[in-house]
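For this depiction, one protein chain was excluded, whereas all remaining protein chains were kept in their positions.
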Amino acid sequence: MTENILHVEKLTMQFGGVVAVYNLSLDVNKDEIVALIGPNGAGKTTVFNCITGVYEPTSGRVSFMGKDIISTYLRGKMKKQYSGEIKECKILNPTPDEITKLGIARTFQNIRLFKSMTVFENVLIAKHMRAKQNVFTATFRLNLHEEKRAREECLALLEEQGLLHLKDELASNLPYGFQRRLEISRALATEPKLLLLDEPAAGMNPQESQELADFIVHIKNKYKLSVLMIEHHMDLVMKISDRIYVVDFGKLIAHGTPSEVQKNQRVIDAYLGVADDA
Amino acid sequence: MDFINAFLPYILADIEKTTPDAIRIADYLPYILAGISVGGQYALISIGYTMVYGILRLINFAHGDIFMVAGFVMIYLSATLPLHISAVFVILITMLLGFVVERVAYKPLRNAPRMSIMISAIGVSYLLQNCAWYFTSGLAKQYPEIPWISESITIGSATTKIVTILTPVLTIILVAALVFLIKYTKIGMAMRAVSKDFETSRLMGIKINTVISITFLIGSFLAAVASLLYFTNYTTVTPVAGAMPGLKAFVAAVFGGIGSIPGAVVGAFIIGICENLIKGAGWTTFSDAFTFALLIIILVAKPTGLFGEKSTDKV
Partner (left out) sequence: MKIKENSSLKYISILALIGAMFLIIFILEQLLPPTSMLFMVLKKGAIYSLVAVSLNLLCGFTGLFSLGHAGFMLIGAYTYAIFTIPLEARNAVYQYFDGGIINFTLPVPVALLAAGACAAVFAFLIGLPVLRLKSDYLAIATLGFAEIIRAIFQWDKLGPITNGSNVLRKFPSFSSTIFPFAVAGLCIAIIVLLINSSYGRAFKAIRDDEIAAEAMGINLAKHKQLSFTISSFFAGIGGALLAMFQTTVQAAAFKSSMTYEILLIVVIGGMGSVTGSCISSFLFIAASEWWLRFLDDETYIGSFKVPLLRSGFRKVVFSVVIMIIVLFYQRGIMGTKELSMDAIGRFFRKFKKEEDVA
């Protein structure tokens, strides 16, 4: 039960003079749903971008299923600034596609679908990286069974997600809710072990976010996933999260089970109190 | 000019005493002078590129052709009008052309993808070249000799035209005036705002279209001045005469960090001087290629150019 999936250690991300994330550590265990919450601009998405290789962190280490995937040592000015706090180690700086191949999939805060492609193609893209093929065999159709298998898997996935009837629709023509759902399906198609969801319930009403909560729990159980999500809908977070990390101004201010976090005075000051008033 | 003439031999003699390579410097002097001169002309053109790019994020491929048209307008006007009056008209007509091109070819595409505007710019360039070909029947035309600035002058060991000396001086004066305009006037402030954030400045009540038009007017004005200086040096104008200087001026703008006016000027002088030194070394075939090699090196090493600012994409 306590098998560690994702371990982030002392992650720091600095943009010029702005420290977006400072010395943040977090863990996700197997079969857990972990939430990362905090006010707007607290640096939550930056954490995601560092874990998925979009940004190269200023310093810190990320390991996935017990293996280091990202680690950076400090250079130049920053080395002086943080000296003594972080020990130097081997540099690992993978590109986002390598991270995805390892089994971490993500969705985006502002939906990023392939707009000019159909729903089916959007999902099919995910199969590209795992197919045993090269340009030559793919162009001259020498790996038809591979393509056929990918298509069948994607059709099954779309059916399961209730998107099959829309499969030939252009992604940009889908209603908002379906776009969100397609983005999650697309992430699932990469066969991840860890799913990062960036505000999956953004723009949804209570009814819809309720459905989404059930949906997340459902896919977690079905695909044996661990989930790390950023979310602002507190009822959703409190309902399905096993543990919660609270970030403010790039720093971790609290962490624990939903009930623990709800009682934490610092969290209430920084975040929940304001949210309740709003 | 006499002042420089009087002092230069002494300065050169001084260099000769102190450096063993002095003879080589004297050999290369004409090329360095030509480089500074052509660098100044590139600088004037490149400001048009860099300002338009700063505001619209558009490589205005037609800018070099506007410069070419200015050359032809001068030829046709000077056939009937006195030179100083035609020079004034050349500047006015070129500014008008720049304004019209923006209104007709770029303004309708304000909300289109950036690639569409770029292609529209290529289309305008194609159109201007073909029109020039039509009016001149494709023949190279002789540029009128402007008195005083085409007179010869001897500096040290090099004989050159007055325009060679005049260009960098004029360039620096005009650039200083432009920088002043951008820093201290209301319209300059609007320009800076628009180039920082298009949408927000629109919301703040800045008249985007006016700002863009003024940018094109300034760019065309400088291109017209550059054409007066450039063609006095090169004496003939052809329909494709604008393509190469245009490209090089653009390279200069990228080299200096596109969007930055001092960067464009510095880049233009560096490119002008290097290009002429390479010609001086007997590698004329590669003088154009060198410019682009320089461009690629800077793009790969420091994509934002010498003075450009780095920006991080938000995910």
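Per-chain numbering from 1; labels A and B assigned in written order.
One rule holds in what follows: a contact is a pair of C-beta atoms (placed from the backbone, for glycine too) under 8 Å apart; a residue touches a chain by one contact, two chains touch by 3 or more.
Note that the coordinates shown come from a computational prediction; the quantities given were computed from them, not determined experimentally.
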Among A:Leu92, A:Ile125 or A:Ile268, residue touching the chain not depicted: A:Ile125
Residue, one of A:Thr52, A:Gln161 or A:Asn264, that touches the chain absent here: A:Thr52
Residue in contact with the excluded chain [from B:Phe99, B:Trp133 or B:Tyr234]: B:Trp133
Selected from A:Lys44, A:Arg61, A:Arg106 or A:Arg180 as touching the chain missing from the view: A:Arg106
Residue of B:Ala112, B:Ala140, B:Met204 or B:Ala281 in touch with the missing chain, whole complex considered: B:Ala112
Interface with the unshown chain - residue positions in chain A: 52, 54, 95-98, 100-101, 105-106, 108, 112-117, 121, 124-131, 133, 135, 138-141, 147, 150, 186-187, 190
For chain B, the residues touching the chain missing from this view: 53, 57, 59, 61, 104-105, 108-109, 112, 114-116, 118-120, 122-127, 129-131, 133-135, 137-138, 240, 243, 247, 250-251, 254, 285-286, 288-289, 291-293, 295-296, 299-300, 303, 315
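Convention: only the chains that are shown with their structure count from here on.
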Centroid distance [mean C-alpha coordinates] between chain B and chain A, Å: 49
